[in-house]
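One chain of protein is taken out of this complex; the other chains stay put.
Labels run A, B and C following the written order; every chain starts at residue 1.
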Amino acid sequence: MPSLAVLAPIVIPLGAAAVITAFGLAGVDVGRITCAAGAWGSVAALLVLWLSVRSTQELNLGALGFGSSLLLRIDAVGFAFGLIITVPAAVLLSLQPRTWQEATVAIVGVAAAVTAIESGGVVLTALAGGTAATLAVVQLDTEDVKAPRPSWGVLLGSWLALSWAGVIFEAGAGTDGFAAVPVARLTVPVFALITVAALGASGLFPWRSWPAQLWSRPSLRAAGMSVATLYPLGFYLLVREYDIGDGRYPQPALNGLLAGLGVAVALGAAIRAQGAPNRREFLGEVIPGFGGFALMTIALGTPLGLVAGLLSLAIAGALTACLALLPDRAGLASLVAIAAAVGLPPGLAFGARVLGIESTFEAGNSIGLIGLAGAAAWVVWIVAAARAVGLPAGRDTAVAETFPRIALAIAAATIVAGPALAAFQTAFANPAQGEVMTGSAAGSVAGGLVAVETVSTVLPALTLFIPLLAMAVIVYAFAGKAPVRGQARPALFTIPGRETSARLWAAIRAARVPEQYRSVVDLRAIEPAAAGGHAVLWLAALAALVFAVTR
Amino acid sequence: MIAAVAAFLGWLGVSIIVLADGRRGLAVGLAVATTGLAAIAWQEGDGVAALIVMGGGAAAAVLRYRAGPGGWVVMPPGSTPRLILCVAGGLVALWFAASVTIGPDGATRFAVLSVVGLSGARIVSSREPSSVVTAVATLALAAAVATRLGAGSPGLVPYVAAALIAAGALLLPVRVADAF
Amino acid sequence: MPSDLATCLPLLIAAAAALGLAVVMSPARISRTALLARGGTGLAGMVAIAGAPSLDLLVLALLVLAVLHASLPGKRDFSSRLQMPVVAVVLIVLALVFARVQGPELLQRLAAVGIAAGLAACVGLLPYIHVLEPEDMVAVSPTVWIGFVGPVAATAILVRARGLLSLDAGTDLGAMLVGLGLVNMLWGTLAAWRAESSTRAWHYSFMADWGLALCGFGLTVADGQAAALLILVSIVFGRLPLYLASRQALRENQSADRPINLMVAAVLAGSAPFAGFAARVLLLRGATQMSWPLALVLAAGMLLWLPVSLRLGRTLGQPRGRQALGVGIVIAANAVVGLYPLPLLTLASR
Partner (left out) sequence: MIQILTALVAHSLALVVYPGLLTLIVFGALVEITWGRLAHGGWKLSDVPRRRPTPVAATVAICSVLAAVQLAAPYNPLPTEERSVVIAAIALAFTVWAELALTVEHVPEPGILLVVEFCWLLAVLGPAVQPESLRPQVLGNVLVPALLPVKVASGLLYLLCLPALLRFWPLSPPGDRRSRQRFDLARALSWFSYCGLFTTLFVPPSPDGAAAVLRFFGITFGVAALMVLVGLVMDRRGPALARGFYKRAVPPFALLVLLLVIGTSLIVR
């Protein structure tokens, strides 16, 4: 396989963008089909590149000018995250209608996200990730400027923070390559910088951040694409930190801290989900919920935790496509989507979450307490899901944008694929875990295609879930109908102190500078003085500079 | 002795430019300042440079004499601050040239500092194009003479450029603000 | 090729390209010949400034440009338009005197002050802001200094000042430039965000970019200089042409939120993948080598561009025909420079 082929997953969508633009300018809209070709081409390229060699492939096209070189590499981590991003994006681009301008921005966004994943260095990842973020914001604002979207400042700040971490590596170690930076260079401050970038890039906060807000937009075209391309990038950075740190974070306490944050994110999403006024709001919390569980397990620093996290992210990717295509009405599609989202046994989500919670108990050092909280969060999710079945639909998405059958198929696939959990883990997650957890932290999850072996137990996914699935099919086929009463359902509980914090926040927002001091901070009042060309100001500034250098 | 007189002429000339509003006053001020600056260049053994400065300054003075607000108008009513500026500027320049700095070229330092400082002040404080352009011409000549303070020989290029600026600035058709 | 000229070469090329673009984009009612003549004169002056063998000649060239620019017909009179460039000339000449005469070390520091203040006055940065008349044509407004002549002049002045000052004075100059840079960064972004007049907002946004450039120059490491160069290039062939493209919409009070407006906002904000982002990365790299708290302040300050840029992007309205083409070229060029700045940096460091 020629090393230039590493460019294929990036160049193919870019080529598609060029074709769409050329035809668009000529007045011919070939957006959807070309987008689909470009995105699926990228998926195919990733599959061919990885499956044909199953080892890291690199391409170095030389220096770029800002300290890092154009080093692209496809390894197991890049392959896994590449698929997590490109497959849902390809599904959405193939089905949802878009103008050629929107299609161009969307497919270039996919190329940027794949570049971020393929980048061999931190700075290049920051550049590509920042590009993906910019394009996502452009997509969202173009579609509906009034609808909620991620704060551009937070996204830009996150990628700037990552680039800063990259230049710190370059300045200190002479390289910012994930695989080349000396382990000792991943100090706690630099780790904190990358982690803050990761959390900001994916909106991993306990409160309602953009991955939840986007689903309340009137149209879910740009929302689906943004979540599909941006959300996994933060997790990618967290995984790559293991790569830089030779399989571990600089301090064990950081694992616990981040895992705790993960539980907080999952619990926050669950609490909001159980109080959702309609089904759309509930579904909006699904991806942050998966993200929280993934963060909890990825941060543990154990092979099983990382594998469980990657599996959760893959399912979240599939559900991103599902939720963006799901119509806002009751029915089988919504029911199955909710079941898949909550992790009904024997689905993939069920298996992944069980592995995740088990990994916390087996991590030692009382991290099991975090697993306990994770299990509690899952229970809240179960309550929220049961409640959501009978909730009002919520905002009505345009029919042309929704594909109930496809959404149903995706959701059902994540449940039916439960027995394949072990195979999925062996083929998809294990290589990625092995890639980053090397040296002293080396280890892997055994079990092969049949079972997943943890430290203390074995999950016989294939042999237990196949009969369970068969039993479920028979029982549900035998079961009669049950009338679900669509009704506004009260929240089970509200977050304590929510009103107080809301009042406090409102008071802070309402705070004003007292009238008599307002002129001091009023830029419009200062502006004429500063820009009026007054000689006194020039002389004062000169005097200040003289004082500054002579003191 | 000659250097001191030349430096004094430089200061006197630029002070006249600061104090005068009429074309005659400005022309005389420019001529006197030019003479002082040229004398400094000449006295340091660069006759050609002196001639170039003199030529440029003289041409500018003649052009100023022929155009601009009529009369001398030296020290019109309300020009006390300008007078104080000239005296204070001269004293500061003298203190700097004689006390703060050391080595030869004291006269050059005094002339350059006083001419550059006062012409700059004139340009900043005036709204009248003819006095501003006159001050620009003086400033250009002083900037050229200032190159003598450097280690190596600056050659004739700065002098030629300054002379062209001095004469060219006076030739420039300056319009006042319009309702564009 | 003299290294001083080489340093300015990317800026001269960018300026020439910007001029060409301005001529192409200018609406029919403005005489393209006049624009070309004025721009060409300015460009010639910039070449003279870049090629001047000494700082003395550079100052004289600056004076010539100042006089010629002030003599152009406009809403503000000749003398007031000439004021600030002359202040710059006076300060730089005084700095030259201080740097050359024998005396205490203090003189060298005063020379550094003169260079820093003169540079700010030449470009029109806080506290030496050139008075802006929003109704003036761009060719006769201070934008010429801050967006066209200034970048070359500032680069040339600082390149030549290097050999003039002692080591300590050079360090002081760097510190002053960083200080002025931070002040202009803060002022430029906040004032551009809050200003009532969009034309003024554009003008202040130039100052914000200049703040970053000054910080880059002040860092006195190669990465800082490279960052400053990239920012100046993005000013000359990014912000300036986009401002020109927005003039008509500004006059007609148009505003739009189309993809092109958002892309322009991204270019102005220094988002990836545009030139501003690469410049910011280099700046952070340079600042990290000097002191990490400075890098932290810079990183935080860089976020202030977003609200301003969104506002300015909207003022572009809905460009059509030539203007749309021009804006597209600017966006593409900025993306190319942002992704692959090496050729420009190599050209400058020859």
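By our rule, a residue touches a chain if its C-beta (ideal position, glycine included) is under 8 Å from a C-beta of that chain, and two chains touch if they have at least 3 such contacts.
Keep in mind the model is a prediction, meaning the values are calculated, not measured.
Colleague: What shown chains does the left-out chain touch?
Modeller: So, taking every chain into account, the missing one touches A.
Colleague: Looking at the full complex, which residue from A:L344, A:A407 or A:M437 touches the chain that isn't shown here?
Modeller: Missing-chain contact among the listed residues: A:L344.
Colleague: Just to verify: which one of A:W40, A:F361 or A:F403 makes contact with the chain not shown?
Modeller: Hidden-chain contact among the options goes to A:F361.
Colleague: Give the residue, chosen from A:G371, A:G394, A:G434 or A:G533, that touches the chain omitted from the document.
Modeller: With A:G371, A:G394, A:G434 or A:G533 as choices, the missing chain is touched by A:G371.
Colleague: Have a look at A:P97, A:P182 or A:P467 and name the one touching the chain we're not showing.
Modeller: If we include the chain that is not displayed, A:P467 is the one touching it.
Colleague: List the residues of chain A that touch the chain left out of this view.
Modeller: Interface residues of chain A facing the absent chain: 343-346, 350, 353-354, 357-358, 361-362, 364-366, 368-369, 371-372, 375-376, 378-380, 382-383, 385-387, 389-390, 450-451, 454-460, 462-464, 466-468, 471-472, 475-476, 478-485, 487, 489-490, 492-493.
The criterion applied here is as follows: only the chains that are shown with their structure count from here on.
Colleague: State which chains count as neighbours of chain A and simultaneously of chain B.
Modeller: Chains touching both chain A and chain B: C.
Colleague: Name whichever of B-C and A-C has more C-beta pairs touching across its two chains.
Modeller: Between B-C and A-C, contacts are more numerous in A-C.
Colleague: Counting only Cα atoms for the centres, state how far chain A is from chain B in Å.
Modeller: Inter-chain centre distance comes to 69 Å.
Colleague: Any idea how many Å lie between the Cα centroids of chain A and chain C?
Modeller: 38
Colleague: Please report how many Å separate the Cα centroid of chain B from that of chain C, as a whole number.
Modeller: 31
Colleague: Which chain B residues touch at least two other chains?
Modeller: Counting only residues that touch two or more other chains, chain B contributes 124.
Colleague: Taking the complex as given, what residues does chain C use to touch chain B?
Modeller: Chain C residues touching chain B: 53-54, 56-57, 59-61, 63-64, 67-68, 71, 73-80, 82-83, 86-87, 89-90, 93-94, 96-97, 100-104, 107, 135-137, 140.
Colleague: Would you mind writing out the residues of chain B in touch with chain C in their complex?
Modeller: Interface residues on the chain B side: 100-103, 105, 109, 112-113, 116-117, 119-120, 123-124, 126-129, 132-133, 136, 139-140, 142-144, 146-147, 149-151, 154, 157-158, 161-162, 165, 168-169, 172-180.
Colleague: Any idea which chain C residues touch chain A in the complex?
Modeller: 80, 83-84, 87, 91, 106, 109-110, 112-113, 116-117, 121, 126-132, 172, 175-176, 179, 187, 190-191, 194-196, 200, 223, 226, 257-259, 262-263, 266, 269, 271-273, 277-278, 280-282, 284-285, 288-289, 292, 295, 299, 302-303, 306, 310, 338-345
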